[in-house]
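The complex is shown incomplete by one protein chain, all other protein chains being positioned as in the whole.
Letters A and B name the chains as they come in the text, with residue numbers starting at 1 for each one.
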Amino acid sequence: MNWEAVIGVEIHVRLKSEYKLFCSDRAVFGGEPNTHICPVCIGLPGALPVLNSEIVDLALRTALAFGCTIHFESVWARKSYFYPDLPKGYQITQFEHPLATKGSVTFPGSKGDTSVKIRRVHIEEDAGKLLHDRVPRASAIDLNRAGTALVEIVTEPDLRTAADVRLFLGELKQTLEYVGASNCNMEEGDLRVDANVSVRRSGSPRLGNKTEIKNVNSFSGVERALSLEIARQIATLEAGSVVGQQTLRWDDHREELRKMRSKEESHDYRYFPEPDLSPVRVTQEQVTTVLESLPELPRVRCSRFKKVYELRDYDAEVLTQSAANADYFEELVGIHIDPQVAAKWVVGPLQGLMNQRRENAQTVPVRPAQIAALIGLIERGVVSESAAKSVLVILAQEGGSPSDIIEARGLMQEQDIGQLTSWVTEVLAKRSEEVARYRGGESKILGYLVGQVMQSSGGTADPRLARDLLIKQLRNE
Amino acid sequence: MSVSARDVQRIGELARLHLEDDELERLTSDLNAILRHVDSLRDLGSTKRPEDSSQIGSKLESVSREHVEGPDKLREIPADFAPEWKEGFFVVPAPPGVHPSGDQ
Partner (left out) sequence: MSLQDKVLSSSEVLNFGGSGFRSLDDIKELEGGREGLNAFLAVAEPEDLEACGQGPLEGVMVALKDNICTKRLPTTCGSRILKGYRSPYEATVVRRLRRAGALIAGKTNLDEFGMGSSTENSAFGPTLNPVDRSLVPGGSSGGSAAAVAAGYVRMALGSDTGGSVRQPAAFCGVVGIKPTYGRISRYGLIAFASSLDQIGTIGATVLEASLLLEVVSGHDTRDSTSAEKPVPRYRDAAVQGIEGMVVGIPTEYFPEQLDPPVRALLDDACERLVAAGAEVRPVSLPHTEFAIPCYYVLATAEASSNLARYDGVRFGARLPAEGLDRMYELTRGNFGAEVKRRIMLGTYVLSSGYYDAYYGTAQRTRASIAHDFTAAFNEVDVLFTPTSPTPAFPLGERVLDPVAMYLSDVFTVTANLAGIPGLSVPIGTVGGLPLGGQLLGPWWGESHIIAAAGALEASYREDT
């Protein structure tokens, strides 16, 4: 019989809010240490938290994106423990009554579409940072991050393989970006993952002892840590031993799991309702407003693109990976560009341009109307496709209208038979070997010869006319 | 319910309070005296409650803040009130198991 892993994850997501959760400091990454702090977020005596309402909306976007049930009243709680990066000696979080429960995420897993239930989504404040390489023989504390807003997303133990966990996290990240809840910048620690895992005989209803893996901030790290831990648990069980309940810390540099000291993990958090804050109250109206403002989620949009625009799977998936690309595409379709052609341009040349310029579909200077005009010029034979790609680059650099650029730079497609004939004659004279092969029956060599004519013309030749002229001359001689 | 000296020791660790032996002994007897009194609460345990929520705060409107810059920025640097402050950081002895690598 085979072994099966049972995995649940908790993801801490930094919300994209401008200010901290309970004070008016800016939530900024980096910068001089301890410059974005105030009496509230460093826990000075007498300071009190006041909820920043912007953050509730961001958390609602998150919860609604996963189809969660929103609770109209959720309650803040204090989670107590001592650590130098936790200013008040407790973290303000939500415990018994979270903002939202019972959602789900469906993602393309290794065995096809896979569903993971979301147990809860709640809001909490982040701690500061404890640094061990700044001052000699001591630890340094930077509290700029203390009090910034997080949501914690907790799944049911519905995942079965380390690879699926990674795919699930990818889907989750994409959704969070899509709905604008988080920047999901992994380098800045916007997403941090804890996972709990146990192993059992496949099909067994009983759960084994689980271990918890903490402190992982890359998806590949999660996958590697889980793979290692699953293998270790299987080996333990096969050797007839018992897996001990424990907490493990992932060391990203050494690629290893290390057992946390028992004192570190034996927390008694003494949760109780936060008396300084009234419960978070959300109205049906607020929920409706947020729901209406949510963009269509990637997977829904992807299948709509396939169905409505009859796009290939690949194009639909690539287009919907970012909301901005998908929006760009639909704008093109909206100005009467054939969906297939529009998809080809966004996935191909436009994406190439954006990669090169390190821009996205929102920031790239070439707007859909300009590309639509360019496509129109191709269809009317004014410019060749290859020349059009150069026009695109110039559009990005200089702006303006495609027809002006084509005219100014002489990029019109050459349709003058005299000019075309001279290029064709020139190519045939130079490429006698290929001409012979064509005449010997190797008709597919024609494409190569057309390419040569295009090259001679600097891309301006009308390829259809060039091809006709080539065939005519090859047959005549 | 009553507490033993060991319980009190454990609570002291949880609360990060250093207790001398005589303090431990006193606290154990004090806490037991208080708990005997507090246990009368549990006689009430079975009677019916008029309300299930006693959050006094829930009588108040929920207050939240639109994101505006508040006036309570720290005008002086924390060096003025921090027990140890170096190069812009609050400084503490390293937590157990950590070996700081700061040079100088």
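Everything below uses one rule, namely that a residue touches a chain if its C-beta (ideal position, glycine included) is under 8 Å from a C-beta of that chain, and two chains touch if they have at least 3 such contacts.
Note that the structure is a prediction, hence the values are computed from the model and not measured.
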Discussion item. Considering the complete complex, identify which of A:G8, A:P33, A:P84 or A:P368 is in touch with the unshown chain.
Written reply: A:P84
Worksheet entry | Contact set of subunit B toward the excluded chain (per top definition) | 1, 3, 7-8, 11-12, 14-19, 23, 26-27, 30-31, 33-35, 37-42, 44-45, 47, 49-57, 59-65, 70, 72, 74-76, 78, 80-84, 90, 92-96
Response to the item:
Note that subunit A touches the absent chain at residues 39, 42-51, 78, 80, 82, 84, 87-90, 139, 141, 143, 268, 270-272, 275-278
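In the analysis below, only the chains that are shown with their structure count from here on.
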Item to complete: Would you mind writing out the residues of subunit B in touch with subunit A in their complex?
Response: 14, 16, 55, 57-58, 60-70, 72-74, 78, 81, 84, 86-104
Practice prompt. Enumerate the contact residues on subunit A facing subunit B in the complex.
Written response: 17-19, 23-25, 32-35, 37-40, 42, 44, 50-54, 56, 75, 82-84, 130-143, 261, 263-264, 268, 270, 273, 275, 277-281
